[in-house]
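Every protein chain except one is present and positioned as in the full complex.
Let's look at chain A:
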Amino acid sequence: MKLFSSFIKELKLASRGFYFYVELFMAVIILAVFLLLVPDNFNNQRTEYIYFDMPRQTSELFLQEILQEDTDGKAAPVKVEVDKQEKDAMLYTTSDQKIYVLTSREDVIYMADKEKKIAAVVKLDSDNAINYEYYLQGYESDKFKNLLKILHVESNETIEAAMNNQDVKPLADNTLVLSDKENMMPSVLVFNGALMGLFIIAAYIFLDRKEGVIMAYAVTPSPVWQYLMSKVGVILVTTILSSFLVIIPVMGTQPDYLLLLLLLVTTAFFSSSLGLLIASFYKNVTQAFGAIYGFMLLMILPNIAYFIPSWNPDYLKLIPTYPMLEGFKSVLLGNNDWLYVLTISGGFLLVGAILFSISNRRYKKTLLG
């Protein structure tokens, strides 16, 4: 009961402060950006520049092949700026490529060198066999270069037939996939909730220390853990409010909101306990700032792996935000992966409780200092 009244008092105090509204204002801005500016899916078309160094009749065969995949079945005459000059080109647009056919080898090399575009020359050798010249930047990986070397050894038809022959067996049917826009939401949730919780709770503690609130608290019958827990409670409320404010309009009914609530509570509890522990080692916010900032940067790193699915080194999985991102993704997909979400929520709750109890011990000794 004392804890509850302490929490309500903290909440009232927080609602009078500027920070509470910054949190909600940020959520509204993020929501507006996602609803009005971010498209559902980003444009993933690759742009390529090609020159056919061969007689027109031979190049026509290639172009006919590309035309078959063109979205409107015809090439569009366009101008391409090459070395500050407008040059004629033909544009072929397929579902995943934009191919500009240029009129000279020099222009293709210019586009690769100066504009850093993907560029190639298709030519006939002395035996009238088709050869390819790729103009790369230099930083491409050896594995990618190896693939380019054998990409055109066989004809497109042969490769396509072999590819169609490959048997792909998914482990699960009807797997749900998030759109590009929805796929950014787990990052927003982790940044908005978990990461900022780390910083904000520390700021709360230092503010109270400076204003003598903690001194006043020492003469009340309430134990220190209730004081700390009421602070954590304020962070939880702001995290839940601001997260739901963004998620409900963007995601609609797709997410599993009960699991979302659970994961938000446990992750925010974990990060605010971590924030409490870090803050317990410092006297004021300026001193703690560096350590908190360092932790925040470390916690941001799994975002890189999240957006590059084929790059996932094991050491990144040890950073708590990795399971957070994956957990939020599962919840937003609404794929009923209860087991995973409950497991990581349990983990965050347990580790959060351990960090909280260590912080509690430290604050009992140092809060008045």
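Note that a residue touches a chain if its C-beta (ideal position, glycine included) is under 8 Å from a C-beta of that chain, and two chains touch if they have at least 3 such contacts; residues count from 1.
In this text, contacts and distances are computed from a predicted model.
Just to verify: the chain that's not displayed, which of "L-lactate dehydrogenase complex protein LldG", "Cell division protein FtsX", "Monooxygenase" or "ABC-2 type transporter" does UniProt list as its protein name?
"ABC-2 type transporter"
Looking at the full complex, which residue from A:S15, A:S104 or A:N146 touches the chain that isn't shown here?
A:N146
Going by the contact rule already stated, which one of A:S15, A:S104 or A:T158 would touch the omitted chain in the full complex?
Of all options in A:S15, A:S104 or A:T158, contact with the hidden chain holds for A:T158.
In the whole complex, not just what's shown, which of A:T93, A:N131 or A:S222 touches the removed chain?
A:N131
Tell me which stretches of chain A touch the chain missing from the display.
17-19, 22-23, 25-26, 29-30, 33, 37-39, 42-43, 112-114, 116, 129-141, 143-154, 158-159, 162-163, 165-177, 196, 199-200, 203-204, 206-207, 210-211, 284-287, 289-291, 293-294, 297, 301, 304-305, 308-313, 326
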